[in-house]
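Just one protein chain is left out here, and the rest sit where they should.
Think of it as A and B in the order they're written, each chain with its own count starting at 1.
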Amino acid sequence: MATTGNLTAAPLAARPVLGAVTLLRIAILIAIVAIWEAVAASGLLFRDVVPSLLVIGRQLLLILIHPDFPLHIDLGLGSSLVFDLKIPEFYRHLWVTVSEVATAMVIGGIAGLAVGLALGANPFLSDAFERFLYWLGPTPKIIFFPIMIMWFGVGPGSKVAMGTLSCFFPVALSVAAGMRQIEKVLIRVGKSFRANTWQMITKIYLPAMRQPIVNGARLGMGVAVIGTLLAETKLSNRGVGFLIINAYSTFDMPRMYALLIVLFVVAIGANALVARASRG
Amino acid sequence: MAVEPILVVDDIVKQFETQDGPLTAVDHVSFAVTPGEFVSLIGPSGCGKSTLFNIVGGLLDGYQGRVTVAGETVRGPHHSIGMIFQEESTFPWRTVIDNVAFPLEIAGLPKAERMEKARHFVGLVGLDGFERRYPAELSGGMRQRVSMARTLASQPKILLMDEPFAALDEQTRLLLGDKVLQIQQELKQTTLLITHNLTEAVQLSDRILVMTYRPGKIKRVVDIELPRPRTSEIVGSDAFGHFVAQIWNDLREEASRGLRDDESRKLHATGSNE
Partner (left out) sequence: MTRSASKFPKAAAVLFGIGCFTALIYAIEILIRIGLINRFIVPFPSEIIASFPRIVIEEGVPSRFLLTAIEALTASVMLSIVGISLGVLLHRVRLVRLATETWIAAFASAPLVLMYPLFLVIFGRSAWTIIMIGFVAALPPVILKTLEGLAGTRAVLINVGRSFKLTPAQLYWKILFPAALPNIFVGVRLGMIFALINIVGVEFLINFGGLGQLVNELAERYDLPGTYAAICFVILVSIVFFVVTERIEQWLRPGT
């Protein structure tokens, strides 16, 4: 707004501070590292609760790089195209977790989308049923895990079920709310051209709801990851969650820290990727 | 004029940095207001009048020239200047009476005294009975009256208003204009009104300063010789129409310059984000 000038509400003037910001960030990181190492070296906390960053770093490298898991790839085209690789075992577990989360998101996402569309389009259904979703949403889904185990076994099925259950609610609620926020006139335009239900969904509802759907998907992804991983920590022998609880039970603290770091980097990175992709 | 002016705006020049280079919003504007006078500054959108509002009110700096109030140079918000803003500015979490008592609270008046004073000003703007209500329960026009009462409660020597009725419909504006005339009559309040509404300016003012489109200069000064005390009835009179017509000519010229300039800028915009 070129005409109003520096009527800033902030107490400081609007000087460019980019250099200072980066410096402050670096300073904060250095401070954290310094304090951590100091606590680690001093032995103030119970030994090993705060291991030196060097030890953690070593574990990190071991996890990510040290090849300790045999991977046999046979392309079925003769013995010349058979590979016997060794990869870090971590990636096997990562793959398990990622595929569980992805499956959960697909099932939970589609179910959530369908239910959300139905509730958003039909006020009667919304009045009747949406409150159940609204109330069940903010409950800890992990307590349903024993039931999931009974229904889907102790394998990946129960983990996927946990993720799906977690993911379903935010998606359904976001889609339902998004439907109601669509400009009524756009719906009338579609109906005036006698679009059928499928066309209405794909050509009018979904494009008009891009923002709420994306927000719901991001939220759904976040809780799907949590639900799946927590289930893995409870009962599993594969997956990143399993690795973390395994490190706990063997009291391998550096390994636990390293795993948590990798987990957070991947989770935050995935979220950022989705955010960037949805803006483009 | 023989009377010493209470507000002197002396040769103000204000430029802004934009992506197309420096833009002169106000170009050597000077005028003075004597005590008890009601002066309007009128001009098309983009003539720099809001910039002047912020400069006189002390909310904007980085300009050339000087603004003095009763001899003191303005360097930041001055205690003798009361501002009424265009936008919705009541505090939604305070009742009407607490809103109006706000400046008195800041000044440290004891509760009983400031409540009594606040009640007086609530009555002055015609909102008796609404003291305990919250702004959300009032109409837009009533909320603007609350903002007005709040500023008046600080008893400023000069009242500075930036299109306070812009968001209201025409009838409400005329009736509020009546209120303003009444209040001005009673308090002999020195007022500087920034507006783009011609009817409002002529209805309320003793003198109108017509501004040009950017870069803003004073194009013409018109003395409104309509009798006081006035009411909104005056809007229908011949003399009123005469003044409106006179000023409209000037305004129309500036407004169409503004329109043309605006259109050509939009045409050449490379993806504007305004």
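By our rule, contacts are C-beta pairs under 8 Å (C-beta built on N, C-alpha and C of every residue); 3 or more make two chains touch, one makes a residue touch a chain.
Just so it is clear, the structure is predicted and the values come from calculations on it, not from any experiment.
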Which residue, A:Phe90, A:Phe144 or A:Phe168, contacts the hidden chain when the whole complex is considered? A:Phe144
Selected residue (touches chain absent from view) among B:Glu4, B:Glu72, B:Glu87 or B:Glu170: B:Glu87
Positions on subunit B where the hidden chain makes contact: 57-59, 76-77, 79, 81-83, 85, 87-89, 91-94, 102-103, 106, 134, 136, 147, 154
Even though one chain is not shown, subunit A touches it at residues 7, 9-12, 17, 20-21, 24-25, 28, 45-46, 49, 122-132, 134-136, 138-140, 142-147, 150-151, 180, 218, 222, 225-226, 229-230, 233-234, 241, 244-245, 247-248, 251, 253, 256-257, 260, 263-264, 267-268, 271-272
